[in-house]
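One chain of protein is taken out of this complex; the other chains stay put.
Going by the order they are written in, the chains are A and B; count residues from 1 in each one.
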Amino acid sequence: MSILVLKRAAIAALLVIAASVLTFALVAAAPGNVAALIAERMAGPNASAELIARIAADLGLNDPLPVRYLRWLGDAVRGDFGISLRSGKPLSVEFAERVPVTALLLFGGGLIAFALSLGLGIAGAISNGGPVDNVLRTISLVGASTPNFFVAAVLVITFAVTLNWLPSFGGSGPLSWILPWATSSVLPASILSRVVRVNLQDAMSRPYATTGFAKGLTRSGVILQEALPTIAVPFLTTFGAQFALMMVASMVVETVFALRGIGAFFIEVIRFRDFISMQAILLLFVVFFVVTNLVVDIVCMLIDPRIRKAAGA
Amino acid sequence: MSTASGPIYEVGDLVIDLYAGNVSVRAVDGVSFAIHPGETVAIVGESGSGKTVMTLGPLGLLPEGVTVDIRGRAQSGGQDLLTLGPRRLSELRGRSFGVVFQDPISALNPMKRVGPQLAAQARRLTGATGREARQAALDLLKRTGIPDPDDRYFRYPHEMSGGMLQRVMIALALAGKPKVLIADEPTTALDATVQAQILELIRQLQREDGIAVLLITHDIGVVSRVADRVIVLYAGRIAEEGPAFEVLTAPIHPYTIGLLDSVPDLRKSIGEPRQGIPGVPPDQSMLVPGCRFAERCPKVEPRCRTHRPPLDQVRGRAVVQRVACPPQLRALREMADA
Partner (left out) sequence: MTELLKSLRTWPWHIVAPVLLFVAVAVLAPWLTPYDPAAQDYMSILQGPSWAHWLGTDYLGRDLLSRIIGGARVSLTAMSIVLLAALILGVVVGSLAGYIGGRFEVVMISAIDIFLALPSLVIALALIGIMGPGYWSMIVALTLAWWANYARMSRAVVVAELRQPYIEAARIMGANHLHIFSRHILPSVLALVVVYASADAGALVLAIATLSFLGLGVEPPTPEWGQMLVDGMGYLEDNPALVILPGLALTLVVVSFNLLGEAFALSKVPRPARGLTLSRRRRDRAKEEAARAQVEARP
C-alpha cells in the first residue's frame, strides 16, 4: 500500500511543480513590465526610467527566466514569498494572518456540508420517492444553482437586516461566523446530498442490498448498514472536490462578509494587479488543491478494502 | 420427508404484476404450491418464467426500481406474508426464511468482513452477545465446510473464491436458524466441480436441521441430484408438478417433455439431433386467454388458445402428479382405458 501512496504523492508533487511553472510563466508573460507597474505604484504615473531599472535589478527581473523561477520557488519553499505590492507587507506575514481565517471558514463550512449532506441524502433515500425525497431533491437543485453571493445576500437580508439576530459582517466574534459558514456550505451540501442520494439508490439496487433484506433488515436498516458503507468512496471523492471548490467560493464569501482571508486577498490583488502576491497565492491554491486530492485518495485507499488490496498487490 | 406435519410454507393463487419504466409484466399468473419440513422442492423454468419472482416476491425481496403488485396467499406459521407490514415481514426474513443468491460475489457486501457480518447476524437474530456471537459465527463457518475458519473470519469477500463465498452465503442464511431455505440458482455462478460440493452441503445441512429447501434452478442435472419434488414453471404458471423421479422420467406436459429433451444427455450418441422447443417464450406484458404454451406446443388444440388449462391430478399413478394440459391427460386416460 505504501508504494501506491508514494506513487500518488510523487504524481502530486509533479503536478505542483508543473502548475508552479505554469503560474510563474503566466505572470512572467504578463503584458507590461512588472518593474514599471511597481514603479508606478511607488511614484505615480511619471516614474523615472532610473527607478524602474533599479526595481528591476532589485527583483532580479533581468536574469534569465529559469533562474528567476528557481529563485522564486526556492524562496517560496523557505516561506519567503516576497512583499505584497497591495499592502506593502511581506506575504509571509499576510499569509500568517489570513490563512487561519480561510481555514476556519473552510473547516466550519465543510463540516456543516458533510453532516447536512449525509443527513439529507439518507433521509431522501429512506423516503424514496415520497414527499420528503421530492422536497429534498428540489432544495438541492435550487441550492446547487443559486450563486453563493445571492445566498449570502438573502441570509444577510433575513437574519441581519430584517431580524437583526446576527451580524452581517464577519470577524466580530463567534456569532459572526454563522452566516459565512452557512453561505459556504449551501453549494457543497446541495451537491453532496445529491451524490449521497443517487449513490444510495444505486447501492439499493445491488444484490448485496437484497441480501441485506434477506438477512431480515428493514429498509432503513439496509440503507444504513449495507448501502451506506459502500458509498464511502464516491462520497469522499466528491467531498474532496467540493472542499477544494469551497476555496474558490471563499473568495466571494470573504469579500461579502469582509473576512480578512486568503480568498478576499486574492480578489484584492487581482484588482490591484499585484503580480507578486498573485503568484504566491496561486502557488498556495495549487498546493491546497493537490494536497486535498492526495488526502482524499489516501483516505479512500484506507477505507475501501478492494482498493487496499489492489494497492497491496 | 415427513408430510404428516403439514406444509411449512404454502402459496395460493399467487399473482404478481411488475411495473417499471414503460413495461408491465404479469410475472406470476395464479400459482399454488406447498413445501413441507425436510423437503426439497425444485422450481424449474427458463429465465423469465417467473421462478425467482414467485419465490422472492412474497418475501419482499425483489430489487428496487420495480413496482410490485402481489395478490393471493403466502402462508407460513399461521401468518399470511402478503398481509404483513414491511417491519413484520422483515422479522420473518432471516428467522423463518433464509435466502442464498445466485452470485455470491455480488450478493455479499464488498465492504464487510465475512466473520463479523455473521456474528452481527447471530447477535441480531439469536440474541447472542459478543463472545457467543463470534463463536456462533465460527461454528457456522465450520459447519458450512470452510477450512481454517479463524483465518477466514476477518477476510473480505474479494479475498475469497466463489465456492467459499457461497458457503459464507449459506452460513449467513442459516444464522437465524430458518425453517425454509430458499436457494436461487445457488450453483449457477460457480465452477462445475464446486457446484456438486455446494449441493451436497445444502443436502447435508438439510438432513441435520430438517429444514425445507426451495431450490430455484434451470439446471435439470441439479434437480435430479437433490430434489424430492419438482415444479415446472412456464410463463408464470405451473405446467407440471410432482415427485422428481416421475416428472423427470415420465413427463406429461409437452413443455416438460421439450425441456427434458433439450438437456444434453451423454448416453445418447453425439450425432443424434437434440429436440429443442421451437419458438420463443411468450410476451408476458399482455394478458391473453388460453394456455401460454399453445404457440409452441406440438399437441395444441383449438380450445388451448381460449381456455386456461387447469392443473389436474394425473389419475392412475401412485403419487401426486399434477399437469396443466387437458389434451395430454385425456390421451393418457384413453391409453389406460384401451
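One rule holds for everything that comes next: contacts are C-beta pairs under 8 Å (C-beta built on N, C-alpha and C of every residue); 3 or more make two chains touch, one makes a residue touch a chain.
Note that this is a predicted model, so its numbers are computed, not measured.
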item: Interface partners of the hidden chain - shown chains only, full complex considered; value: A, B
item: Residue of A:Arg41, A:Arg68 or A:Arg273 touching the missing chain in the full complex; value: A:Arg273
item: Selected from A:Ser117, A:Thr211, A:Thr238 or A:Thr255 as touching the chain missing from the view; value: A:Thr255
item: Given A:Leu70, A:Val142, A:Leu175 or A:Leu302, the one touching the chain that is not displayed; value: A:Val142
item: Residue in contact with the excluded chain [from A:Leu118, A:Leu136, A:Ile231 or A:Ala244]; value: A:Ala244
item: Of A:Tyr208, A:Phe239 or A:Phe289, the one touching the omitted chain in the full complex; value: A:Phe289
item: Chain not shown, touching residues in subunit B; value: 17, 19-21, 24, 26, 64-67, 69, 286-290, 306-308
item: Residues in subunit A touching the chain absent from view; value: 15, 18-19, 22-23, 26-27, 29-31, 129, 141-142, 144-150, 153-154, 156-157, 161, 244-245, 247-248, 251-252, 255-256, 266-267, 269-271, 273, 275, 278, 282, 285-286, 289-290, 293
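By our rule, only the chains that are shown with their structure count from here on.
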item: Subunit A and subunit B: spacing of chain centres that average the CA atoms, whole Å; value: 54
item: In the complex, subunit B residues that touch subunit A; value: 56, 59-61, 63-65, 86-87, 90-95, 97-99, 101, 103, 106-112, 121, 124-125, 156, 158-159, 169, 172-173, 176
item: List of subunit A residues in touch with subunit B within their complex; value: 128, 201, 204-219, 221, 226, 229-230, 232, 304-306, 309
